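A single protein chain has been omitted; all remaining protein chains appear in their positions.
For chain A:
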Amino acid sequence: MTADAPVVRAVNLVKIYQTGGLPVPAVRGVDLTVEAGEFVAIMGPSGSGKSTFVHMLGGLDTRTSGEIWLDGRRADTLSESGWAVLRREKIGFVFQFFNLVANMTVADNVELPALLGGVSPRQARERREYLLGELGLADRAEASPAQLSGGEQQRVALARALANQPRLLLADEPTGNLDSRNTRDVLRLLGKVHGQGQTIVLVTHDARVASMADRVVSLLDGQIVDDGAIPKSRRRPLGAAGDVVELRS
């Protein structure tokens, strides 16, 4: 657990699903290193292995071969309970399909990880109030997940994942169910926590979300085909006289 170890290091990571018939190679030898404070967006067509990859990084899916190191510690060899501890201490995960606890209020869903992480109830409540406020959900705190729209559940899931100020935020399509306005709230919050040093690995199709990242990794057929920074755009600075839009007639 050296201080300057990368937060994530995947080495030749492979996942082959074998359910009945033919084996399905979902991730085929992925190498990825993410340094502390980096924001990495993962893009790629549907079925290219994005979800499988981040699930493995969060210990929610077992790898077929390869290594996963989190915060300088070997993680792929951990038992299920070992992973559970690691997740509780270090990882916030936003699932594509939310996975909120159905019989708990929104507030409790968000506070739970912080409480499990050992912070005081007061701190957990303050953090929850802050996060729900940022995401425009302050007035939904006492609702149950079933009473929320898909977009609201998705934002609650993000709040929950950030409750603990985790070492690593993993998110799978966190704006997949959001309209423009709610996406803007999520972008603002991601920008804020990233600015405060939050390490983020996030799967997205949404170019607005991806454009916030320091680095974009593209998957195709289970392999990385591109990995690099988003360049400075070559245009002159916008604002005074933009040329983004042509309104010609």
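One rule holds for everything that comes next: contacts are C-beta pairs under 8 Å (C-beta built on N, C-alpha and C of every residue); 3 or more make two chains touch, one makes a residue touch a chain; residues count from 1.
Convention: contacts and distances are computed from a predicted model.
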item: Choices "4Fe-4S dicluster domain-containing protein", "PadR family transcriptional regulator", "Cytochrome ubiquinol oxidase subunit I" or "Pimeloyl-CoA dehydrogenase, small subunit" - which one is the UniProt name of the chain not shown; value: "PadR family transcriptional regulator"
item: Of A:75, A:91 or A:216, the one touching the omitted chain in the full complex; value: A:216
item: Residues belonging to chain A that touch the chain removed from view; value: 43-45, 180, 187, 205-208, 210-212, 216, 218, 220, 225-226, 228-233, 235, 238-249
